[in-house]
Structure formats: structure tokens, C-alpha cells
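All protein chains of the complex are present and in place, except for one that has been dropped.
Here is chain A:
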Amino acid sequence: MTDQNANANSEYLNLKVKSQEGEEIFFKIKKTTQFKKLMDAYCQRAQVNAHNVRFLFDGDRILESHTPADLKMESGDEIDVVVEQVGGSF
């Protein structure tokens, strides 16, 4: 915990990205960098198309242009990843 507090004060944040299946990947990100970097990194690692994935923070969508500072994120916060939903019919 002491490490996290120390990090919170610094420029960097530790964020947890959690998929619907429950897989967790941790990212270290600057407060002022846009989320596009994080999203691209996640998509590469999880081998998903960026168009087919939604990133959520507290139920709201995160845009590529957002920064952690915009959303007032703190170290240890969780980002949910939801896959695109499509509907047809039976």
C-alpha cells in the first residue's frame, strides 16, 4: 500500500484492466497521457480489434482522447472491458 500511495503522488498511475471473462492486466500510465495508448496496448495483448471493444470506468465509456486526470482516476482503479454487442433476430 505504501508503494501505491507513493505512486499516487507521482505522475504515474497503476490501473487494472478487467475483461468480462475475469482476466486482469495491469498498466502503468501517466496522468496526462491519453487512453489511446493504453487501449492500443490492451488490444494488442488481448488480440482484439479496437472497434469491437468498449472501455468503461464506473459504467461510463472512456474515449481515446480522455486522460486519467480528466476522469479523476486514482492508482488501483479498475477499467472494465466489454465486447461489442450486436443483435439480429432468431
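Just so we're on the same page, a residue touches a chain if its C-beta (ideal position, glycine included) is under 8 Å from a C-beta of that chain, and two chains touch if they have at least 3 such contacts; residues count from 1.
We adopt the following convention: contacts and distances are computed from a predicted model.
K.L.:
Pick, from "Ulp1 protease family, carboxy-terminal domain protein", "Proteasome subunit beta", "28S ribosomal protein S7-like protein" or "Anaphase-promoting complex subunit 4 WD40 domain-containing protein", the protein name that UniProt gives for the chain of this complex that is not shown.
P.N.:
Per the UniProt record, that chain is "Ulp1 protease family, carboxy-terminal domain protein".
K.L.:
Among A:E11, A:D40 or A:D58, choose the residue that contacts the chain missing from this document, as touch is defined above.
P.N.:
Counting the whole complex, the residue in contact with the absent chain is A:D58.
K.L.:
Extract the touching residues of chain A with respect to the undisplayed chain.
P.N.:
51, 54, 56, 58-65, 80, 82, 84-90
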